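The complex is shown incomplete by one protein chain, all other protein chains being positioned as in the whole.
Chains: A and B, in written order; residue numbering restarts at 1 for each.
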Amino acid sequence: MEKIKNRSKKVALSAFGIILLVVLAIYAVSLLGLLLWGFFASFKEPIVEFTDRPYQLFPQKWTFNIGKIFNSFYVKPSTTGKNVYVEMLLVYSLLYSVGCGVASTIVPCLTAYVCARYAFRFSKVIYTVVIVTMIIPLVGTLPAELELATRLKLYDKIYGLWIMKAHFLGMYFLVFYNVYKAMPASYSEAAKVDGASNWEIMVKISLPLTKNTILTVFLINFIGFWNDYQTPLLYMPSYPTMAKGLFDLVQGTAVAGLQNVPSRLAGTVIVTVPILVLFLAFQKRLLGSLTVGGVKG
Amino acid sequence: MQTVTNKAKKGKIGLKKDLVFYCLMLIWPVAQFCVFYIGVNFNSFFLAFRNITMDIESRSYVYTWSLDGIKKAWETVMSPEIIQATKMSVLAWILGTLIGLPLGLLFSHYIAKKMPASGFFRVILFLPSIISAIVVATLYMYFLNMAVPMLIKDTTGNTVLSLLDSSRPVGYQFGALFFYNTWVGFGVNVLMYANAMSGISPEMIEAANLDGATGFKEFWHISLPQVFPTLSVFIVTGIAGLFTNQFSLFTFYGSDAPFQTFGYYLYKETLAHSTDLPEFPKLAAFGLMMAVVAIPLTFAVRWGLEKLGPKED
Partner (left out) sequence: MRKFTKTLITGVLAVATSFTAVNCAGRAGSTDVPEENVDTSKTQLYVWNYNGGYGTDWLYKAKERFEELQKDVVYEDGTTGCQILVTGEKPGSPERSAADIRNSKFELYFTEGQDYYKLFLGDGNGDAIGDITEAVTTPNQFEKEGNATVMSKLTAQQQEYYTIGGKVYGIPHYQGNFGFIYNIDLFNQKNLYFAEGYESAAKDDDKFLGRERDKKSAGPDGIKGTYDDGLPVTYADFFTLLKYIKKHNITPVTWTGKYREQYINLTFNAAAADVDGAEQHKLKYDMSGTATTLGTLDADGNFVKDAAPTVINDKNAYELARQEGTYQAIQLFGGIFGSNANYDDLFARNSSDENTAAQLRFVRGQAAILMEGVWWEGESEQANNFAAVSKKREECNFGLMPMPKPEGHVGEKNTVVDVMDALCFTKAGLSAGKKKLACDFIKFVYSDPELVAFTKNTNALKAVNYVISEEDQRDLTTFGKILYKYVHDSDVVYEYSTNPLYYNNAYSLRGRAYYQGDVAGLDTSGSLAPHQYLLDMGKTGKSDLSAYFSGIAAHWQKGWDNLNKG
């Protein structure tokens, strides 16, 4: 029944729609084509075959470079000197991206919540701070940041980065701000009359209502941290993540026989597959609930 | 009378409670901000007004107050190199706004209208955002630099240089990079536009359809106004892109790019001098100058959009 209804709703495509369809189809073909080419290239014989005929789609001599990466690739942190192999890289990736993902979602969410729902003047200050910090280019702060992290005993600890990433700055503050601004006041007022505290209103009413947005922002942040190699490289040398491993691989690792493009692409496949699975599993949710309103304040 | 005072009293107590809750909630974010943003960047502001020299004999750096950093940064700003970077940054931004943004809006419209295979396209458009940037860039670069020229050479015997080759006029490299940046850059934006567009009430669309607003007209008269608040956020925060957009130059060329943007220049120089204290004042001053231009510009654009755009709420 539902299906029939849906079908009957479909409007015939206008010329405008057809043009868009064609452009989008070209886009999809170019992107998927490139990714497929890269995927198959990761199975090519790395030295001679790939160098001589990089344009061929299918490998002539299938080579399981991914297995080679799992077997012999490692990152050796200069702090400990102990080899970190792929499984451990993935574990550190998970710890880093889940922790930082949660921290960098919850803090802007709660900060935006109080700023949007409570009309104190300070809220405006925070809002302006978010906008301004999005614009200012910062220079030469790295040594100061590293020094601060060391002094606060946060350097080279995974939880240190959770704390450092637990700030409210950035685009997602604006997203949350918009969501909470747009939320009708009636729910919370009714609850207030019933004697609910501010905390209860937030935890029991407001946050659950926006759980989809929270989850979406978390997933996007998670993906960002999963792919981030610079922060782990600088702030937690003893806990290299898979993205940092991939960076090493691309930069030219000393592990024998892995300094070639197919091996790097094989590393890429390892980094990308988990995130692709996660994305496809949650894509409905991930893609459905993110909006941002006008700039006010 | 009695009830009124009660209400006022209650209101005051409520306000006090609100304030306590408000303050408690903001302790962490504000403290974190003070330590990790202000604390760290405070010095960077003053760095622009310092001169730092290495004193080997005393094993220390000598800090003095000086306008040398500002002077050098100003000379850099006026150098042909940065004048060209200005042109390129502005060009990239304008083209991005004129081509990338409308394309994104049109795609969003397509998705929001649930036209054929819109679910599939939504996933595809978001795909570059979930795959590591080094990966997509490496693939694109290798395809342009190696696969295409070698295919041409092996089939026709001719050597055709990659679009990214630095002996070509800058326009080719700019074009190839602009295409790349647009191509991978739809992700979150399209997502948000499409979501904003699908918030339009069906009654309104039906009414509009009856008035003959279909196809492009529907996009122009219905989807676009609906998405304006979202759009304005992206335009306002996008101003920063003028100063921070690296245009993927570092990913493609390392520190030897055939042309520059502000964002690239600053990133490249900072990276090259990450341990060179004597070079910091100049870079900090350069950043400061960019901020001095960027902040008022952003607020002006924001003000302009508020005046020009359709009234919200």
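Convention: a contact is a pair of C-beta atoms (placed from the backbone, for glycine too) under 8 Å apart; a residue touches a chain by one contact, two chains touch by 3 or more.
No experiment lies behind these values; they were computed from the predicted model shown.
Contact with the omitted chain, checked across B:91, B:117, B:224 or B:277, is made by B:277.
Of the listed residues A:82, A:124 or A:204, the one in contact with the hidden chain in the full complex is A:82. Of A:96, A:127, A:155 or A:226, it is A:155 that touches the chain left out of the display. The omitted chain makes contact with just one of the residues B:70, B:164, B:239 or B:266: B:164. Although one chain is hidden here, its contacts on chain B can still be listed: residues 51, 53-54, 56-57, 59-61, 68, 72, 75, 79-81, 83-84, 141-142, 145-146, 149-150, 153, 159, 161-162, 164-167, 170, 252-256, 258, 272-279.
Summarising the interface, chain A meets the missing chain with residues 46-48, 51, 67-68, 70-72, 74, 76-83, 85-87, 143, 146-147, 150, 155-156, 233, 237, 247-248, 251-257, 259-260, 273-274, 277, 280-281, 284.
Operating definition for what follows: only the chains that are shown with their structure count from here on.
Here chain B touches chain A in the complex through residues 14, 17-19, 21-22, 25-26, 28-29, 32-33, 35-37, 39-41, 43-44, 47, 103, 106-107, 109-110, 113, 115-117, 120-136, 138-140, 142-143, 146-148, 150-151, 154, 183, 188, 191-192, 195-196, 199, 214-216, 219, 228-230, 232-234, 236-237, 239-240, 243-244, 262-263, 266, 270, 273-275, 277, 280, 283-284, 286-287, 290-291, 294-295, 298, 302, 305-306, 309, 312, going by the rule given at the top.
Residues of chain A that touch chain B in their complex: 11, 13-17, 20-21, 23-24, 27-28, 30-32, 34-35, 37-38, 53-55, 107, 110-111, 113-114, 118, 120, 122, 126, 129, 131-145, 148, 152, 163-164, 166-169, 171, 174-175, 192, 197-199, 220, 223, 227, 229, 243, 246-247, 250, 261, 264-265, 268, 271-272, 275-276, 279-280, 283, 286-295.
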